[in-house]
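Input: a single structure, listed below in structure tokens.
Yeah, one chain of the complex is gone here, protein chain that is, but the others are all in their spots.
For reference, chains read A and B in written order, and residue numbers begin at 1 within each chain.
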Amino acid sequence: MNAHLLSVDTLSRDYVERLFDVAHRMEPIAQRRAITRVLEGAVLGNLFFEASTRTRMSFHAAFSRLGGSVCDTTGFTFSSMAKGESLYDTSRVISGYVDAIVMRHPDAGSVTEFAAATHVPVINGGDGPGEHPSQALLDLYTIRKEFERLGKAFAGAHLLLTGDLRYGRTVHSLIKLLSLYEPLRLTLVSPPGLEMPAELIDHAENAGHRVAQRDSLNADYGDVDVVYATRIQKERFTQEMEEGFSLSQDFSVDRAFLDRHCSPHTVVMHPLPRDSRPGANDLNVDLNGDPRLAIFRQTDNGIPVRMAIFATLMGVDHLFERDLRRVGWQPPHQVGVDDALPTP
Amino acid sequence: MNAHLLSVDTLSRDYVERLFDVAHRMEPIAQRRAITRVLEGAVLGNLFFEASTRTRMSFHAAFSRLGGSVCDTTGFTFSSMAKGESLYDTSRVISGYVDAIVMRHPDAGSVTEFAAATHVPVINGGDGPGEHPSQALLDLYTIRKEFERLGKAFAGAHLLLTGDLRYGRTVHSLIKLLSLYEPLRLTLVSPPGLEMPAELIDHAENAGHRVAQRDSLNADYGDVDVVYATRIQKERFTQEMEEGFSLSQDFSVDRAFLDRHCSPHTVVMHPLPRDSRPGANDLNVDLNGDPRLAIFRQTDNGIPVRMAIFATLMGVDHLFERDLRRVGWQPPHQVGVDDALPTP
Partner (left out) sequence: MNAHLLSVDTLSRDYVERLFDVAHRMEPIAQRRAITRVLEGAVLGNLFFEASTRTRMSFHAAFSRLGGSVCDTTGFTFSSMAKGESLYDTSRVISGYVDAIVMRHPDAGSVTEFAAATHVPVINGGDGPGEHPSQALLDLYTIRKEFERLGKAFAGAHLLLTGDLRYGRTVHSLIKLLSLYEPLRLTLVSPPGLEMPAELIDHAENAGHRVAQRDSLNADYGDVDVVYATRIQKERFTQEMEEGFSLSQDFSVDRAFLDRHCSPHTVVMHPLPRDSRPGANDLNVDLNGDPRLAIFRQTDNGIPVRMAIFATLMGVDHLFERDLRRVGWQPPHQVGVDDALPTP
């Protein structure tokens, strides 16, 4: 029953659906309409050997909302590791202190090596170019939830993924998760040199998806149901690429793009952070306030999804609802100032 | 109902009085005679983009004593901000994770910009040369509480503020808060070049206070009810100032100064930290153990005042007393070893 969450590769559709069901039942807590103390007495080791304030806070808050305590570690060097301590020893020692472990580490595979030394549940919070399964899960959860709100069917939907599809860890994991589902239409738009790796395209096509690749956001795509934008980091450009890239259109997803290619029911997503500076090849701030911009609903969804991950790994996914209590304080009616959804 | 605490400028006397009433009712908890869990299930984002261990711990402890969980962030750089993320995005994302935010930041105005993107209550924990409203509130709360203990009237009291009055953020905010109250006598003592800015003196005089400026601690002031000392940082001195300054008396508030100018009922305050090294132009350690030295009662007061701030912003200021429980452990009879008050 207790296991780890290290990669999306090993997840079955059934596992994902059951996790989303738990996440859905966590929503009243995530939205501060109820509290639970089901993990009272439990301690989380929230180990961030690579900085990621956003992800660390999201896991911290999710565990806290289940009633547990959190012990954070941040910083690039773990003092003992610098003295030649193995990941095996570190993992086994910390497992004697805590009841669950989230680990982010700059080296691919390190979290899996860490998890091999312990029976305490380990969640991969991102291992360099490797995996970040909770991000992929909250992305897919967001798509499902937005479609449900809009009354749209997921089967046959048209998803456009754009930006740096070669190095972007989140789009790789998302493609893998999407391959568990009904045939979809996937349009992949990236500058030359930053295309999605061929094996992932094969993976999606073998799953039955229809995949098209483009090198400009100005092509004719037909209706787009989801735009998933990612940032293009300048440091990825080689000399050769930069010339070709400067000739093409820019890769900023903005209001003009939505007006041309999208319907009022398109869902615009981004793994964040986005570069809000002028001229960034990223999701444009001119979409702020547009109800199609789902990026903050997407990060909000990180809480119920991560609560569901903890609850499932620690065996309380069928128990927490017996423990719901009312919220003692007065939460704001709405979290953001600019999150209006269209009137149904 | 939910709002932010960003500046003392917008506070009314009525708001301050109500806050102090809540703080007063928090004293049994702050003094470990009772506990409350009224914020159970709530999460604080304690965001310190500038180091301030003392202030961070004070907010952390205050929120914990209300029953909430705290997620700390420390460090000068927020990894996402370095990648071009706007304060708007950072604020909105974190607001989806937590129920209240304390933010300290080196740039004036940054906390207000942060707060503009969220309906989750934001407390300014200090924004560089800007504001630090909770410090000013605990300073005024201390004056009021000490006067009550001593049976002294606040109206007409004589307050002497000394040290670096030009750059000292705490004395600026305190002057503003004092201007909400009955006419007082304010004596401002600073070396030439480090005087209180003229607009703040105008502000105090317009409020009806009698303000005098001096450049030496050896003048004749008559009775002083409160001495509020601040540190003079050497790096503030220009070449010209340093010559003039070396001619004048030093700015150390010590036992000799109190013997000359103060009564047994004078209250000696300081925002801390103080420079305890020999020769520092700061509050002298020869006053340690003197009952007039209120500096540790002042920092202790940070807990009930910050509890009151959280309780007010989160709408539990009328609820927490229903939830009081007895303390399970045995707190020390007295916190410090050297905090004796005179027998009443």
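Observations
Basically, a residue touches a chain if its C-beta (ideal position, glycine included) is under 8 Å from a C-beta of that chain, and two chains touch if they have at least 3 such contacts.
The model shown is predicted, which means the values in this text are computed figures rather than measured ones.
In the complete assembly, the contact with the undisplayed chain comes from B:57, out of B:57, B:153, B:256 or B:341. If you put the missing chain back, the residues of subunit B touching it would be 29, 32, 35-37, 51-54, 57-58, 60-61, 64-65, 67, 69-70, 72, 231, 272-277, 280, 282, 285, 288, 296, 299-300, 302-303, 325, 327-339. Residue positions on subunit A in contact with the hidden chain: 1-2, 37-43, 45, 67, 69, 71-73, 78-80, 83-86, 88-90, 92-99, 116-121, 314-316, 319, 323, in rising order.
As a convention for this text, only the chains that are shown with their structure count from here on.
Separation between the centroids of subunit A and subunit B, computed from CA atoms only, is 40 Å.
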